[in-house]
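The structure that follows is given in the form of structure tokens.
Every protein chain of the complex appears in place save one, which is left out.
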Amino acid sequence: MIRLTEAPFDPGALLNEFSQGRTETGAVATFTGIARAEKGSTTVLELEAYPGFTEAEIGRIAEQARRRFGLHDFAILHRIGKIAPGEAIVFVATAAGHRRAAFEACDFLMDYLKSKAPFWKKEHGPDGERWVEPTAQDLADRDRWN
Amino acid sequence: MIRLTEAPFDPGALLNEFSQGRTETGAVATFTGIARAEKGSTTVLELEAYPGFTEAEIGRIAEQARRRFGLHDFAILHRIGKIAPGEAIVFVATAAGHRRAAFEACDFLMDYLKSKAPFWKKEHGPDGERWVEPTAQDLADRDRWN
Amino acid sequence: MARVLLFGRFRDLAGWREREIAAGSLSDLRALLAAGDAELAEALEGKGVQVAVDQAIVKGDMALSASAEVAFLPPMSGG
Partner (left out) sequence: MARVLLFGRFRDLAGWREREIAAGSLSDLRALLAAGDAELAEALEGKGVQVAVDQAIVKGDMALSASAEVAFLPPMSGG
């Protein structure tokens, strides 16, 4: 499942839906990214996607993760539009037979989403707004998988 | 939060409760371990703990994880007693400022729980029952953190 | 007419998000954009910028069909 949404979402409901009826999976790892207030310096985060293209690009990488880590399944939900501090921005769940594969695939997908997925992110704060690009750490994290 | 429970639990509700009101956390990683049917060879899993001692030992390692990875918070819930295939055995959640710390702490805690925490695990199946001890992989996983 | 889409900081820089522009190739399109807005055209040549034609990333120049969708994509950052 790959989905973009403009509305706030419920990570717990997604985790339960994702885990349900799995009698051979063994391991479900999740990551929830939450908008940070940055001690008041960010009041709203704004995420833009390229509808159609963004889902297709994520799908391409998710299929690569499925093969590389032998995933049984994955779910990726990403907020777009304006997001308040404390709200979830992204939710990734991975299911595998054993925990190592589930953890690594979840980590891999998040590194991809942070540094290479077609999203553009703007921080709005009391001092105005600024576009955010991947940090050196994001690029180094991504390069671990090459 | 560290808790043992004999009753089935709801990982989604735990994730939401854990994530709520965090405006500086940024990253929540979770792991849910699910009892596998092993294609019918396991019908019931039975987990035993040493009440009091088990929670205290987990608490000692969780505090170590909190310091090592700079965690904002953690939650560990572990089933004991009889568990049917498809039911959750263990849930670990970690909260940190950034995703690397949240992932690594969750991974570290699971390696500990699988190989060193005071639990004893019996598989019941059509061919009888057997006690399960940590695999060579479990021990190798744990030794990554030394 | 190519449908030109600007994302992220390009949209703020240009002051528009979507325009119909008649251009036979990507290089023609870049020249037309530069004639109207030199600052935007320079930003579109920046490090890490990608171009998608009909929702596929392309490198270098290419001919554009009459109904092409051309998107200029600043460095990406999700999550």
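All chains are identified by letter, namely A, B and C, in their written order; residue positions are counted from 1 within each chain.
To be clear about the criterion, contacts are C-beta pairs under 8 Å (C-beta built on N, C-alpha and C of every residue); 3 or more make two chains touch, one makes a residue touch a chain.
If you're wondering where the values come from, they're calculated on a predicted model, not measured in any experiment.
K.L.:
Check the whole complex and report which displayed chains the hidden chain contacts.
P.N.:
Per the touch rule above, the missing chain touches B.
K.L.:
Among B:22, B:78 or B:99, which one touches the chain that has been omitted from the display?
P.N.:
Considering all chains, including the one not shown, the answer is B:78.
K.L.:
Just checking the interface: what residues of chain B touch the absent partner chain?
P.N.:
33, 47-48, 50, 52-53, 56, 78, 89-90, 110, 113-122, 131-134, 138
Criterion: only the chains that are shown with their structure count from here on.
K.L.:
Rounded to a whole Å, what is the gap between the Cα centroids of chain A and chain B?
P.N.:
Result: the chain centres lie 23 Å from each other.
K.L.:
Can you check how far apart chain B and chain C are, centre to centre, with Cα atoms defining each centre and the answer in Å?
P.N.:
Between these chains, centre-to-centre, one finds 49 Å.
K.L.:
Distance between chain A and chain C based on Cα centroids, please, to the nearest Å.
P.N.:
Chain A and chain C have C-alpha centres separated by 26 Å.
K.L.:
Specify, in ascending order, the residues of chain B that touch 2 or more different other chains.
P.N.:
Expected reply: 99.
K.L.:
Return the residues of chain C touching two or more other chains; collapse runs of consecutive numbers into ranges.
P.N.:
Within chain C, the residues that touch at least two other chains are 79.
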